[in-house]
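Apart from one protein chain that is not included, each protein chain of the complex appears where it belongs.
Moving on to subunit A:
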Amino acid sequence: MKEVMLDCYGEACPVPLVKAQNKLNELELGDVLIVQIDHSCAMKNVPEWARKEGYNVEVEEVDDGEWEVIIEKNK
């Protein structure tokens, strides 16, 4: 049950999404991936993709214009 941070600050859409997809593939069941983003477009498509995949997703605005998308690999 580890928790992995993925730093995507300064990365434009769709780089955070692709990185998150690749990272999540490496993780084990029950692990949590935290994607840090500051691109408003990635704020939309990363959670949208993860929810569609059926993972538990939470989005938190940690600072103005900076978000953490918390994805739990629950399946």
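The definition used in the following text is that a residue touches a chain if its C-beta (ideal position, glycine included) is under 8 Å from a C-beta of that chain, and two chains touch if they have at least 3 such contacts; residues count from 1.
We adopt the following convention: contacts and distances are computed from a predicted model.
Novice: Hey, which one's the missing chain according to UniProt: "Acyl-CoA dehydrogenase family protein", "Carbohydrate ABC transporter substrate-binding protein (CUT1 family)", "ABC-type sugar transport system, periplasmic component" or "YeeE/YedE family protein"?
Specialist: Per the UniProt record, the undisplayed chain of the complex is "YeeE/YedE family protein".
Novice: Mind pulling the subunit A residues that touch the left-out chain?
Specialist: Against the left-out chain, subunit A lists 3, 5, 10-14, 17-18, 21, 32, 34, 36, 38-41, 43-45, 48-49, 52-54, 56-58, 60-65, 68, 70-72, 74.
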